[in-house]
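Structure first, commentary second.
A protein chain is absent from this complex, but the other protein chains hold their places.
Coming up: chain A.
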Amino acid sequence: MNADFASASAYLKQLAAYVKRPIQWAFLLGLLKTVAVIVQLSFLALLAERLFVGEYSLWSQPMLLIGLSLTSLLRATLPQIQQQFLRRATLLASQQARQKLADDWQRKLLAGKPLAAADGSLQLEPIESLKGYFSRYLVQQYLVVTSPLLILLVCFYLNPVVGALLLISGPIIPVFMALVGMGAERLSQKHAQQTFALSRVFTDKLRNLTTLKLFGAGTAAVNDVAAAGEDYRKATMSTLRIAFLSSAVLEFFSSVAIAGVALYVGFGLLGYIDWLGADQLTLFTGLFVLLLAPEYFAPLRQFAQSYHDRAAAVGAATLLCELNKDSLTAEESSGTSDDLRKDTHLYAWNNLSVTFGSSGANKQLKFPDSEIARGELCVITGDSGSGKTTLVKVLLGQLPFQGQLSQPVESTHQIAYFAQQPFLTAGSLRANLNIFEHHSDAQIFEALAQVRLDKLLATLPEGLGTKLSEHGVGLSGGEQRRLALARCLLSQRAVIIADEPTENLDEVSAEAIRKCLQSYAHDGNTVIVASHDPLLIKRATQLIKVSA
């Protein structure tokens, strides 16, 4: 838990380094605003003194009126400019966070750890939750010290008693809030559980609405939802009572401090008290310190709010860091990529092995030394769990290995990969075929004919424009696999690497796929297939047997 917190904080600091400049500007503008406020209020107090005590007329003070107008304009405008810098900082920081996330994903993949679709949502809510840290917390954490300090200095200069009063009530507030906050933390954990419980009940009922309807269980379910809502309300209210208490404490102290300043100044002016400079108070100093008192508390109040932003950001950063932690523990490939090839050999390896698990109790998979030449239909075979897919991953460069392996130079754009569960997106057939590379419709028709999907295509009124639902729904498993094969054929890449292409398929589809792979190899390309399909093994020109 502590380590998570530390890495999350480090992550946030790392991002904050990118936005140093705009944050500095925002801080400077925040300070300037405080100065503008101090000057504005001093002009107002001075005007009152001139009018009431000096008995000048209003028009005899044009400089004061102009000064008041100018400082008012600054007071209204400076925060606007400050917000522009903060917005820029937020944009920069979230952009960095997104790029970092994409890089981490890549690192994780290369370490042999696949991603799930759900990982994709990290680009949404967690990044969103980071924003408050940059748009509010970062600059507030400096302003919460400097702005009250400036005001405090002015107050001390004007009247030490007022200064002392503010100085005492200032730091007391965080102490009280911390005390109340500790209780709130425990409660908010309970609250988080309740929130989860509520959403679980609600989600459970929504997801199974079909069943509930089929069994006429509507009323019972509504009662459950209502009861869960009531529990949630009670739990939330007990959390809120504490949370509001902490802000009430803050408000109470600021109200009392303002009232205390007013009463002290008032009684001092009336001559009821005369200690510690109370007898030297004038209307100017009295009014001025009274006006400054609320401004003294304003940054404290804002900081209390932005503290929640920080908590949210740390929570999100923990999620984002988890990914990092995973990939860092993965071992780097210790194998070498020496060139073992005799001219036509595309792939060759010696003493190739892969180690699973952390050092200590680890399991090692060894692969027999092999060379794969151009034009081969090479089938990697073995019992289930023997490491066929593992070898495929190594050849794809997505798993660290030990030993020597030589691959085609510039392998990135030479491999067409045929995954066991080919990725199909919600979109047209055409879009699905063009995911990795773009091809013309004429080429696509030709490839679909090769994989025997032309008949199906003819029955579709919208042809290549036919929309598939997510995960290829609308096509049978065999059709999906053949579509993915068409993708490989279209690419005309030198190597096809396929993982169990005929597993769980109807015979028509399986045979179509076997034939295509065979003829692709026959055309002088290399086809490497992990499979235990006996009919495919029969057609292999090279066989690599792996065993655990």
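Here is the rule we go by: contacts are C-beta pairs under 8 Å (C-beta built on N, C-alpha and C of every residue); 3 or more make two chains touch, one makes a residue touch a chain; residues count from 1.
The rule we apply is simple: contacts and distances are computed from a predicted model.
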Absent chain [UniProt protein name; select from "Thiol reductant ABC exporter subunit CydC", "Porin", "Indolepyruvate ferredoxin oxidoreductase beta subunit" or "histidine kinase"]: "Thiol reductant ABC exporter subunit CydC"
Which residue of A:M237, A:A449 or A:L535 touches the chain not shown here: A:M237
Option touching the unshown chain, where A:L138, A:I151, A:V265 or A:L391 are the choices: A:V265
